[in-house]
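Structure first, then comments.
Left out: one protein chain. Kept in place: all the others.
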Amino acid sequence: MSDLHLLQRSPGQILQHLREKVPLIQCLQTPVSMDITANVLLAVGSSPAMVCAAEETAEFMKKADAAAVNMGSLTPARVVEVEAAMKFARDLRKPWVLDPVACGSTTFRTNNCVRALDYKPTVIRGNASEILALSMACTKSEERKSFGRGADATDTTDEALPAAIALARRQECVVAISGSVDRITDGKIVVEVHNGDALMTKITGVGCSLSALVASCVASEPSCVLEATCAAFVLLGVSAEVCHARNPGVLRVKMIENLYEMEAPYLDRNSKMKV
Amino acid sequence: MSDLHLLQRSPGQILQHLREKVPLIQCLQTPVSMDITANVLLAVGSSPAMVCAAEETAEFMKKADAAAVNMGSLTPARVVEVEAAMKFARDLRKPWVLDPVACGSTTFRTNNCVRALDYKPTVIRGNASEILALSMACTKSEERKSFGRGADATDTTDEALPAAIALARRQECVVAISGSVDRITDGKIVVEVHNGDALMTKITGVGCSLSALVASCVASEPSCVLEATCAAFVLLGVSAEVCHARNPGVLRVKMIENLYEMEAPYLDRNSKMKV
Partner (left out) sequence: MSDLHLLQRSPGQILQHLREKVPLIQCLQTPVSMDITANVLLAVGSSPAMVCAAEETAEFMKKADAAAVNMGSLTPARVVEVEAAMKFARDLRKPWVLDPVACGSTTFRTNNCVRALDYKPTVIRGNASEILALSMACTKSEERKSFGRGADATDTTDEALPAAIALARRQECVVAISGSVDRITDGKIVVEVHNGDALMTKITGVGCSLSALVASCVASEPSCVLEATCAAFVLLGVSAEVCHARNPGVLRVKMIENLYEMEAPYLDRNSKMKV
């Protein structure tokens, strides 16, 4: 962990800034993860708003501190909403996070995720299969045609790392891969996060919530996007692992309890980052 | 609390009527609060139905005892559904509750909330910023242009009370403002409810659930709309406060437990209303 000094803010510092600022996050979220996402954001101290209509996005985005755009359960009507949110986030220079849910599993999904890159996401967060699929699709690589199984990864974050670095460089953004070891990169530095609990994959919407949590952290520390992204991973990971939960039923309840009660020094003491 | 005799039914009496009647409530609800709303209604003893299509509302509303119409995550497709529900509720003389979510935060939202008033809601329940915005918008007051932050209030119920009274008089309905002290008025009497727990604002969908609970109580006691509205606030407030919860994770689970187990005499003993 010798190069941690490259990171200019600790997770605890970012958590503190988040709680002072109470950032307003416009969430374009799939219905399946709206409830957990909103509860995660409220517990940590930010303010979620499930505003989605293209008719009001231009006006609402002005008040928002960041946006979280999730491609889950995508429909043609949803594409219109999502495009408006991405456009205004970019035009108003608001940080925004792309969650390319199930990218690679159908052409419709992959094409819409690739098109989202035109709007310059600040952070892209996905699992290994989604990041691999997105990176290869936007270079029109023909090596592989199928990735993942729905929202579940079938690749490791280690396998997806070169694709993540390439994507981060091309897009000039931060790319974050969730997995048993999380890997986050801005194309230059790679940070590993070793916090978390394997049971998190057995609760629906945890990845979606994490993306919205990344948006909350980046909104609180917009000049340190890499650090803020890492902070979100550490925050959710520590909140989960200190439960020592034996099953997902209790983990869901306790993870939210811990997010609410988390103190900055405790977070920094339990953070397991490696640069 | 000297004028409590003005209220013709106690919360406990209304709870008892609700459990005897098992009112069927048609809920037009934003996806983010559907789960908690349905669980709150089932726990207390009413029967929620998430029927929304304009194609079936006319027929379904005949069977329903009341409707709860929520303006959250409003989209053009949703506007069509909501308008049908409001129209048939009015035409069939079913009590219905308007929840003007995030009214004041965008023009699209405010305009649709103002238009909803044409359908004569029986009760309007919102937070202080939403009620202020709605009341001023329908008098075309130009004093203020921006209200609230998404679904969160930035005003107190005390500040919003004159607007609530004016709105109740103009609309001939009950207006209820949620806050650390809730204030409910029919334009003549003002009732304060001092039950509840500040942590309720850290769980998504509690306000939305409360509106549907108001619809359940009014459906059970349609000739005492003011009392029934107060009963819903007391019921949810007592269910939350007796948890003595330290965080929103446990509060969400226990509040629903308490709603299910609540007994009428206990409710009346713990009710903190002031007229």
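A and B label the chains in the order they appear, each numbered from 1.
We take it that a residue touches a chain if its C-beta (ideal position, glycine included) is under 8 Å from a C-beta of that chain, and two chains touch if they have at least 3 such contacts.
Note that the structure is a prediction, hence the values are computed from the model and not measured.
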| item | value |
| --- | --- |
| Touch criterion as defined above, residue of B:Glu20, B:Glu56 or B:Asp91 at the omitted chain | B:Glu56 |
| From B:Ile14, B:Met34, B:Ala137 or B:Leu267, residue that would touch the chain that is not displayed | B:Met34 |
| Residue touching the undisplayed chain, where the options are A:Leu134, A:Val253 or A:Leu267 | A:Val253 |
| Contact set of subunit A toward the excluded chain (per top definition) | 30-33, 35-36, 72-77, 102, 105-109, 146, 149-152, 201-205, 246-250, 252-253 |
| Contact set of subunit B toward the excluded chain (per top definition) | 24, 26, 29, 31, 34-35, 38-39, 42-43, 47-53, 55-56, 59-60, 63-64, 77, 81, 253-257, 260-261 |
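We adopt the following convention: only the chains that are shown with their structure count from here on.
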| item | value |
| --- | --- |
| Centre-to-centre distance between subunit B and subunit A (centres being mean Cα positions), rounded to whole Å | 34 |
